[in-house]
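A single protein chain has been removed from this complex, and every other one stays in its place.
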Amino acid sequence: MPDDIDARVRRSFSQQTLMRTLGAEVLAVRPGEVEIVLPFAEHILQQHGFVHAAAVAAIADNACGYAALTTMPPDTAVLTVEFKTNLLSPAKGERMRAIGRVVRAGRNLIITAADVFADTGGASKQVALMTATMMVVKGDTGLKD
Amino acid sequence: MPDDIDARVRRSFSQQTLMRTLGAEVLAVRPGEVEIVLPFAEHILQQHGFVHAAAVAAIADNACGYAALTTMPPDTAVLTVEFKTNLLSPAKGERMRAIGRVVRAGRNLIITAADVFADTGGASKQVALMTATMMVVKGDTGLKD
Amino acid sequence: MPDDIDARVRRSFSQQTLMRTLGAEVLAVRPGEVEIVLPFAEHILQQHGFVHAAAVAAIADNACGYAALTTMPPDTAVLTVEFKTNLLSPAKGERMRAIGRVVRAGRNLIITAADVFADTGGASKQVALMTATMMVVKGDTGLKD
Partner (left out) sequence: MPDDIDARVRRSFSQQTLMRTLGAEVLAVRPGEVEIVLPFAEHILQQHGFVHAAAVAAIADNACGYAALTTMPPDTAVLTVEFKTNLLSPAKGERMRAIGRVVRAGRNLIITAADVFADTGGASKQVALMTATMMVVKGDTGLKD
């Protein structure tokens, strides 16, 4: 079962061309929790040289969405209804790491939250906070995962 | 004056490597309002083939941030404090277009909002809604625009 | 039809004991738009003597929820999934007035937004901004309006 969840998340993630474009990768998949990393890179910055808030939000949104997907029936797909991000500190460090988790899983809506950390050497500093609502889309829409 | 504002926004935008990576461009700069477009492209999608919510949020966040910058003194820089995005419809179309505007400009904080539309042929459909708080960062921090 | 909508909103509103406690009233009901007022009063303040942000949010949330209800089938009920409020200025004035409107009405979720104004004499100043997601709850849950 955890194997299936892991494969489902990684397969769907690999179909997100934006993640490849940014350079993000799935670090860990657990039931109700997904961790995604984004190494610092020159092509994802804002005007002051920090990682762009939208790139931080991208991995937080995905960590939330895939955390939700780990709790969803096989013939369903996940869509983001809304997300809100608070940016706590400039996003600088060797990599950004988002941990998304399910806070409440309903039949149609799944409420999630994520923390994003900047990792540098052995140290971690939280740089962002997200809460997000995910929708469970039934398979008869043609959407998958 | 409007020329200066236009130049300031475009120069700062051109330093955001993420915008180049996504393919986004500044369409219009007006006092308190900025419009940014993102053509549909294969490298910015989520798993179902729609433009990724984070790419939509990226141009909305920038439209908000630069709308705020048009109201800010020359020796200041803009940083995003927080943003929230509601996704209204799957983001598909020839291009995404975000219009950001200042709702209230305070001395330290500027409250902004953005609407994002999917343009296809002559038709436009709203796909997202953002509200965002921007911070006015004083020049002595070394940050600019 | 507009009569039915008006009656439906006012009947449901009258069952909200919190609105009576605060002193709020429905000012206008239009398809997809509802206006609610809250007169300044000594029992709804925060520590500095302004109307409490939560009282402002209360009428904004209700204006959004009832704007959504005007677009919903008769045998359904509305529940708030989430809301976000930006507070633009201290809430002082003779009355607070929230205008909620539907931005996108889906089958299961309705995305809404509200502006809240402080009215004093003939002048109005915007004091808050809300975006909110409303859920369409089917009648077989026993919930109504």
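Things worth noting here:
Residue numbering begins at 1 within each chain, and the chains themselves are lettered A, B and C in the order written.
Basically, a residue touches a chain if its C-beta (ideal position, glycine included) is under 8 Å from a C-beta of that chain, and two chains touch if they have at least 3 such contacts.
This structure is a prediction, so every number in the text was calculated from the model and none was measured.
Taking the complete complex into account, the chain left out of view touches A, B, C.
If you put the hidden chain back, the residue from C:Ile44, C:Ala67 or C:Val136 that touches it is C:Ile44. Only one of B:Glu35, B:Glu82, B:Asp115 or B:Asp145 touches the chain withheld from this view, namely B:Glu82. Within the whole complex, the absent chain has one touching residue among A:Ser14, A:Asn108, A:Gln126 or A:Thr141, and that is A:Gln126. Within the whole complex, the absent chain has one touching residue among A:Ala41, A:Val103 or A:Leu143, and that is A:Val103.
Looking at chain B, the residues touching the absent chain are 81-82, 84, 108-109, 131, 133, 135.
Where chain A meets the omitted chain, the residues involved are 84, 86, 88-89, 103-104, 111, 113, 126, 129, 131, 133.
By the touch definition given at the top, chain C reaches the unshown chain through residues 12-13, 15-18, 20-22, 42-48, 52-55, 57-58, 61-62, 77, 79-87, 90, 143-145.
The rule is short, and it goes like this: only the chains that are shown with their structure count from here on.
Computed from the mean C-alpha positions, the centre of chain B lies at a distance of 29 Å from the centre of chain C.
Note: centroid distance chain A to chain B, computed from Cα atoms, is 21 Å.
Centre-to-centre separation of chain A and chain C, using mean CA positions: 32 Å. Looking at chain A, one finds that residues 81-82, 84 touch two or more other chains.
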